[in-house]
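Sharing a structure, written as structure tokens. Questions coming.
Only one protein chain is missing; all other protein chains are in place.
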Amino acid sequence: MNDILLEIQDLKKYFPLKKGFFGGPQGKVLAVDGISFTIPRGRAFGLVGESGSGKTTVARTILRLVEPSEGRILWQGKDICRFSEGEMKEIRRNMQMIFQDPHSSLNPRKTVFQSVAEPLVIHEGLGGRKLRRQVEELLAIVGLKREYMFRYPHELSGGQKQRVGISRALSLHPRLLIMDEPTSALDVSVQAQMLNFLESLQERMGLTYLYISHNLAVIRYACDRVGVMYLGKIMEAGNAEEVFAGPRHPYTKALVSAVPLPQAEQPGKMILLEGDIPSATHIPSGCRFHTRCPERIGPLCDETVPPTRFYPDGSQVTCHLYG
Amino acid sequence: MTPILEIRDLRIEFDTFEGVARVLDGIDLALGKGDTLGLVGETGCGKSITAKAILKLLPIPPARIVSGQIWFEEMDLVQIPEEKMGSIRGEKIAMVFQDPMTFLNPVFTIEEQLVDVLLAQGNGGASARKRSREEARGKAVDLLREVKIPQPELRIKSYPHEFSGGMRQRVLIAMALSKSPRILIADEPTTALDVTIQAQILRLMDELVREHGHSVLLISHDLGVVARVCRRIAVMYAGNIVENCSTGRLFQKPYHPYTQGLLHSILTFSKRRGRAESIQGTIPDLIHPPPGCRFHPRCPSAMERCRSEKPLPLEVEEGHWVSCHRYPS
Partner (left out) sequence: MELGAMIKTWKEERESQVRSLKLTAYTLSRSPLSVIGFILVSLFLVIALVGPLIITHPEDVTGAVHMDRKLQPPSESYPFGTDEMGRDLYSRVVMGTRISLQIGLIIIFVAMGIGIPLGITAGYVGGWVNEIIMRITDVFLSIPGLLLALAIVGALGPGITNAMIALSIVWWPGYVRLVQGKTLALREEAFVEAAKSLGVSRLRIIFGHLLPNCTSPIMVKASMDMGMAILFAASLGFIGVGAQPPEPEWGAIISVGRNYLPERWWMATFPGLAILVTVLGFNLLGDGLRDVLDPQSRG
């Protein structure tokens, strides 16, 4: 189907734990433990989860900044997991990432111009006036005036740095933009502005988005579809509005109820989860959420991995309550 | 009823490379006894500086308290010497900070750090009673139990890095409450925590405060967090308090244009899925702030008067204060 730009099939990423100079790997961190989802062209898909959910690792694995351990990454139908560095160089033009911390995603020793120009110089061999004009255009797209072109990152605000990062990512005309916490470094009143801008950019340039965030408000605002991750697996996925308005999985319910709303009356009771998020080195058996689940059925949840149930509208949930 | 803490016309300046930044422009704030007050604002509004100023934790220089008073227990904290502050910090006014990892010493166990805090004596004051180490150890375990850390007798022997973020924050809260302070100041206590852990900590703080009757000043950029914990909210913008009222009032009937703009611009996770509109313009340069009302360049209802005259706080309704020329006296 040419509709699907990116498809992830059963993606897994393990990080070995080294013990000592001569010790072999002792145990593994199961950062991503079998993730599958699809992103149709022109849409915005969001991965939401807390620490240890593995969502950032998924993003880096898709770009092969980190090598996947297992699974397939299908870009327009082709599995890029097996691509060589050379083949990846071409693919990388199509997929770009906006990094989480705008303060460290720009080289402090390069001016805005230099940072944005670099990919153009490398991939298209541009120089001189042509290069300057391209960079000016790219900066204009993200709303940065010419006067910022020769500034250093420390002379820019967080939002401006973020925009430079976006401008740089757009320089190679990618089809997919992966956004890792695009607003977490920004002020609250500016976050919506950034998301609005990203949305208009998407329309103007025909982009497809993958959002990664722990902030449910951001995901709900910006995404069509969402996948809720917990300790390396997707617990629930589907249409963003439906998943958040009517969550099925107990974890999603707890997440949703935990978000404090800026309003006088807090609706309903906060579902409080017991204990802490388990470490990714000691993932609980059976359903990995069973140690904190307020709707735990019994030993079934402790011992057996729950099946994933698919619904006709494309949503899914991985829980024994729906098995 | 006299407030337990009252800040009057506090002005603070900071020396920087580009000039003198007037970070607090004469703020008035009162914390009632047993009350929970939230101080909200965006980056650079001065909320953290206010908190640190109360406990005189600001580096002087480059900071400078130009004028104003901070009244606590019939003392002006601005005037009293450093030696006397020792008996107030941690004893009468305690603070919980944002990032627990930087406030816990990684080479000492939780037990050692808690015992240190418990045994530390302010200069004079009620805790001049000597405590034996044994007694302090016992009290430390009790404290951990109070902040709902499971198996406190065992966990107390751990090191900070063996605790999760949420647990560390609980330890910090335990430390802050260990001397039964009258006032607890929490500066972005849950910002670094995951959403579900944040919910736990907020609930914990809520319960502890109710049980022990501390007065709380909670600082946050997150209006949702403040809405959950606080009965009153003060909104800060560029070194001024622009609105101060009960939580319900703030969301139902905000008066100040900045508050209104802020509420419209923030992303809310709720059923309503409209588009958020941001406030035009940017936060002003505190070295060259706009004359008159500091918000006027961005205010959709700015008048002539706003450009030249700084608005003073006015009680527009009972318990609801606004600093804005739109509401004449």
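Letters A and B name the chains as they come in the text, with residue numbers starting at 1 for each one.
Following the convention adopted for this analysis, contacts are C-beta pairs under 8 Å (C-beta built on N, C-alpha and C of every residue); 3 or more make two chains touch, one makes a residue touch a chain.
Nothing here was measured: the structure is a model prediction, and the numbers come from that model.
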| item | value |
| --- | --- |
| Option touching the unshown chain, where A:F45, A:F99 or A:F197 are the choices | A:F99 |
| Listed residues A:K28, A:R41 or A:R151, member touching the removed chain | A:R151 |
| Touching residue (missing chain; options B:E18, B:E82 or B:E211) | B:E18 |
| Where the missing chain touches chain B, by residue | 16-18 |
| Chain A, residues in touch with the chain not shown (by the definition above) | 60, 63, 65, 89, 92-93, 96-97, 99-101, 104-111, 113, 115, 118-119, 122-123, 132, 149-152, 154-155, 165, 168-169, 172 |
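Please note the rule applied: only the chains that are shown with their structure count from here on.
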| item | value |
| --- | --- |
| CA centroid of chain A to CA centroid of chain B, Å | 32 |
| Touching residues (chain side chain A, partner chain B) in the complex | 50-51, 157, 187-193, 195-196, 214-218, 220-221, 241, 244-245, 254-264, 266, 270, 272-273, 275-277 |
| Complex contact set, residues of chain B against chain A | 42-43, 150, 164-167, 194-200, 202-203, 221-225, 227-228, 247-252, 261-263, 265-271, 273, 275-279, 282-283 |
